[in-house]
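Yeah, one chain of the complex is gone here, protein chain that is, but the others are all in their spots.
Residue numbering begins at 1 within each chain, and the chains themselves are lettered A, B, C, D and E in the order written.
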Amino acid sequence: MGGYGDVQLMREDGKRLDGRAVDEMREVEIKAGILPAAEGSAWVKHGLNIAVVAVYGPMEAHPRRIQRQDRAVLDVRYNMAPFSTSDRIRPGFNRRSREISKVTAEALESVVLVERFPRSKIRVEIEILAAEAGTRCVGITAASVALADAGIPMKDLLVGVASGKIDDIVVLDLDKAEDNYGQADLPMGIMPNTGEIAFLQMDGDLSPEEYELATEYNFKAAHEIHGLMKQALLDSASGGEV
Amino acid sequence: MGGYGDVQLMREDGKRLDGRAVDEMREVEIKAGILPAAEGSAWVKHGLNIAVVAVYGPMEAHPRRIQRQDRAVLDVRYNMAPFSTSDRIRPGFNRRSREISKVTAEALESVVLVERFPRSKIRVEIEILAAEAGTRCVGITAASVALADAGIPMKDLLVGVASGKIDDIVVLDLDKAEDNYGQADLPMGIMPNTGEIAFLQMDGDLSPEEYELATEYNFKAAHEIHGLMKQALLDSASGGEV
Amino acid sequence: MGGYGDVQLMREDGKRLDGRAVDEMREVEIKAGILPAAEGSAWVKHGLNIAVVAVYGPMEAHPRRIQRQDRAVLDVRYNMAPFSTSDRIRPGFNRRSREISKVTAEALESVVLVERFPRSKIRVEIEILAAEAGTRCVGITAASVALADAGIPMKDLLVGVASGKIDDIVVLDLDKAEDNYGQADLPMGIMPNTGEIAFLQMDGDLSPEEYELATEYNFKAAHEIHGLMKQALLDSASGGEV
Amino acid sequence: MAEMVPQLLRQQLAELASQDKRFDGRGRWDSRDIILETDILYNAEGSAKVVLGDTIVYAGVKFDVASPYSDRPTQGSLMTGAELRPVAHRKYDPGPPSPESIELGRVVDRGIRESGCIDMESLCIVPGEKVWRVMLDLHVLSDGGNIFDACATAAIAAMRTAVVPAERFDVGEDFKLDVSSTPIMCSYRRVGGRYVYDACEQEEIGGDERIHITLGDKGHLHSLQKGLRGVLSPAEFTEILAQAGVRCAELRELVHSKEA
Amino acid sequence: MAEMVPQLLRQQLAELASQDKRFDGRGRWDSRDIILETDILYNAEGSAKVVLGDTIVYAGVKFDVASPYSDRPTQGSLMTGAELRPVAHRKYDPGPPSPESIELGRVVDRGIRESGCIDMESLCIVPGEKVWRVMLDLHVLSDGGNIFDACATAAIAAMRTAVVPAERFDVGEDFKLDVSSTPIMCSYRRVGGRYVYDACEQEEIGGDERIHITLGDKGHLHSLQKGLRGVLSPAEFTEILAQAGVRCAELRELVHSKEA
Partner (left out) sequence: MAEMVPQLLRQQLAELASQDKRFDGRGRWDSRDIILETDILYNAEGSAKVVLGDTIVYAGVKFDVASPYSDRPTQGSLMTGAELRPVAHRKYDPGPPSPESIELGRVVDRGIRESGCIDMESLCIVPGEKVWRVMLDLHVLSDGGNIFDACATAAIAAMRTAVVPAERFDVGEDFKLDVSSTPIMCSYRRVGGRYVYDACEQEEIGGDERIHITLGDKGHLHSLQKGLRGVLSPAEFTEILAQAGVRCAELRELVHSKEA
């Protein structure tokens, strides 16, 4: 978390700068099946973030050394388009995107029924076209929808959500300013059906009690988004577009 | 094309700065069979450009993914030596050399009888030792001679030539100043026997009529160089040197 | 060698700045078997240098192209830890470390009975944790002990030693200041039992006579260190620690 | 790509060509449907999306302030990148830029650059010290054939709607990037022995060489590129150049229609 | 790593867990022996070694003088690198940093950075011109399990004993790096279905996901990370968070005991 500077993020009326309540998330819009060349795909707009995901496979896992005898591996790439951020990003993987790709792959491997596809891999390509705080969560949500759109069996649709802390108050779903000047961020990947957590990171400063509240907000939001994800998959039967 | 600055490139007598007529090319000198370690080789001096090419193969194509079941692939590398230009070039491929290598390989694959060598590759190593505008064309000419010197069957000897535009006049074979300050460049790879084009690029500004005239100049020059190439291959029977 | 500047390195009493005689080496301390995860390991402190070496193998040589039908290859990596030098070193191989790795591997292949392990490789990982001149020699000494600790059969324990020239006088075992401001450095890898040289580099300025004297010093020191190496291997039977 | 040459597909395409038909029923010089949108991405200073049949691409324009080259102290610069990332098709691998993606970026770049539509002098902030650097990035999300034209169209549309973010860099007020003309690329592919316009994926798999032509407002050539294995005759080129003149004008209208 | 999942080992670990036992006889929340040494490397401005069972790691701190970021003209910076080099285990390959090593470095870095223990303002030399850059490097020499905690402990110990070499850079007198608190990481691994603390190598091979928790002096969370395949429930997290509170306090004492 940035955490420096004296930026006030809560208004006197108890609302946040953009008018949201503490436990209110940004607007979310989801479409499934929007990339003709892919076997499964999704488009998620969450606030001003836009993530597009393509899924290919299951296919033979190569190079051979990534192959697992008893299950599929998920080959996940999280990538920010050069024009997705305020300062252009140089193409190619960096340390941040490699870490996010790794933990996202591990989270998705926890929900996909990977035992069904031994020795194979499933490619999940997460492209962030526009970034406004919280892209790793948006990517997880979009990846789940794209996997489902590709017909890959899963225990549940994993939902990416985050809460954080600004001006010593726990709030749901940080936007860009809140992310830049806030005190903590707690992104989670939640399986609403089982109540389990498959993705977990956090940085900043949270007391154990604040952690509990932030987690509660995350679960609430996960249920909301879960509904949108299921609806998008239903809608995609009738075709779609980016 | 640079195209900026107020550099006059045509003299009042209708000749170019170095005294050439508009349809006159720089001096060209060609030798075949000059590298003892190579299976075929050539040396071409074109103006002040010097290109040396070595050919190895046909050999088994590896890595396997480049292999084609029905024909040979040409593995072409166009490389400028660090000391070949006014400012030293850092060793290693750059975007320009990768593009030239790609389109040169595709042009040569259009003239070599690649169907004769399924699943194999032929390595063509183009080294530019001195550069004075037009090196991609000099490389194509040298590569053709080296392939022939290696005994690789071809439909024709492909000739690299270029015309361009300076001071609103179409001229043959731009030299360094003309390339830097000219208005267009049209490099071609021509098969004089069939009258076909296997390599084509262009940048700058040419009207359709100017394009026609520049093409005409290119074909005329290709026939001239074609004769020198054939002579070099005849001469190399009696041995050669760089 | 640096060789520039007017730094006096010999005292008026014929001793060196740190009080050593011309043919006196820095203190050397050696431990074997100190890394639990490795199959053989060693720790060498030589002056203020610290080198740690792990040995793994023999194991199947891959990638396949490094495999030799008639013998093992040594896969040696000489690496300086980022914090091992005055200015931090960027992680990753550089040209210096690649050259040292290559010639060290070739030297160790000259003493290991590589014919016993056809088609296999032996990994030797040399990590310099602290550098104070002469690290390539310390690495060779440590690598020999680690190979022996791993039970790899060898003709002899190869000893890394160096002599050099300061203030026109040949001296044994340059320290940091002597290395920075001296006139020559002659690192050798010596097999004390056979009197042969398996590693040899030199730079600076040495007359043939000075070379002879420096070599004599090197052989004398090699015998001394050889004793410490053998003792360390005996001691490691009773366990060890870094 | 180690794929077997799909001989069956080639035969089918040759047969269709002999009847003057195409794989998807189009006429020889017909385009697939094309949809162009502009100004669609938060954080990009210029953006455009093109959907061309099953092909979907985005172009984004960013700016920063840089030192000019010492031999052109009063000129800004343009940098074009193209990514054929594995999102776009099963056939693309991750890793460093492929020759295909480098070619794509450089051919689109040359069409814009060589048309002279960007007045580099207008991108000077302080002569010899600070100039604007324009960074144009092409991002293919779905490769359904003819990504070159899709990218070139998105590129010029994104450029022509871009706003230089001078306020964010504390160098004056934001202003529209000055793009004085509209260079347009049209690409032709040899399929079944003859050239067609706007090849679809199947035509690319079973086709031969391709020709990319970029024409300016007055119909002058600004960039040519032949790609892939195959040869052409001067007469064939003359034929497709005439077709390109017609189609480029149509696409230029489309681009202009999406400028606010 | 293409290794077969060691089913036998998993079964053995599950059986042990059902009896509330561990592979090496420890209790569920017990640590292996840990040895910490500081100030042990010539040329490092701060250094520490941790031996944790069969795991051996070094941390080293170096400094240099750099330009500050333009949006933080009075702040120094911290850069953390971790190397999982082939010295540390048969399983590590040479080559560019693996995802594992990147994760290790970034998780350790976040624990320190997000605790706020480094006052970046104290690393300013000349506002807007020169600041100190702190470079923390983690070097694993022997991986016998739980390298995250070994590295994090070595890291904070090296930082808390580091001396800024101002004299060598001609910018005043050397001074101790100001580290105002002691963030500590504790890592938990699911083994045989339940979480244990400080997994050994065998428990890592036959285990599932891991959770890394970094707590500050007041018991606040500063960094969390879940790694590897597997899921957890909120209740499980609550249990290990309570355990972490106890163990972090013990390790904090150990770190403080090695400060001169």
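Some observations on this one:
By our rule, a contact is a pair of C-beta atoms (placed from the backbone, for glycine too) under 8 Å apart; a residue touches a chain by one contact, two chains touch by 3 or more.
What you see is a predicted model; the values in this text were computed from it and never measured.
In terms of the touch definition stated at the top, the absent chain reaches B, C within the entire complex.
Across C:N49, C:S110 or C:S163, the residue that sits in touch with the chain not pictured is C:S110. Of the options C:G19, C:G151 or C:P208, the residue whose C-beta touches the omitted chain is C:P208.
In the complete assembly, the contact with the undisplayed chain comes from B:N79, out of B:N79, B:S110 or B:N218.
As for the chain not pictured, it touches chain B at residues 35-39, 48, 50, 52-54, 56, 59, 77, 79, 81-88, 91-92, 123, 125, 127, 129-132, 241-242. Looking at chain C, the residues touching the absent chain are 1, 3-4, 64-70, 95-96, 98-99, 101-103, 106-107, 109-111, 186, 191, 194-208, 211, 215.
Quick note on the criterion: only the chains that are shown with their structure count from here on.
Listed candidates were A-E, B-D or A-D; the one reproducing the C-E interface, defined as more than half of contact pairs identical by residue number, is A-D. The mean-CA centres of chain B and chain E are about 57 angstrom from one another, to the nearest whole unit. If you average the Cα atoms of chain A and of chain B, the two centres end up 51 Å apart. Per-chain CA centroids place chain A at a distance of 32 Å from chain D.
Annotation for chain B: no residues touch 2 or more other chains.
Residue positions 97 of chain E each touch two or more of the other chains.
Under the touch rule stated earlier, the contacting chain pairs are A-D, A-E, B-D, C-E.
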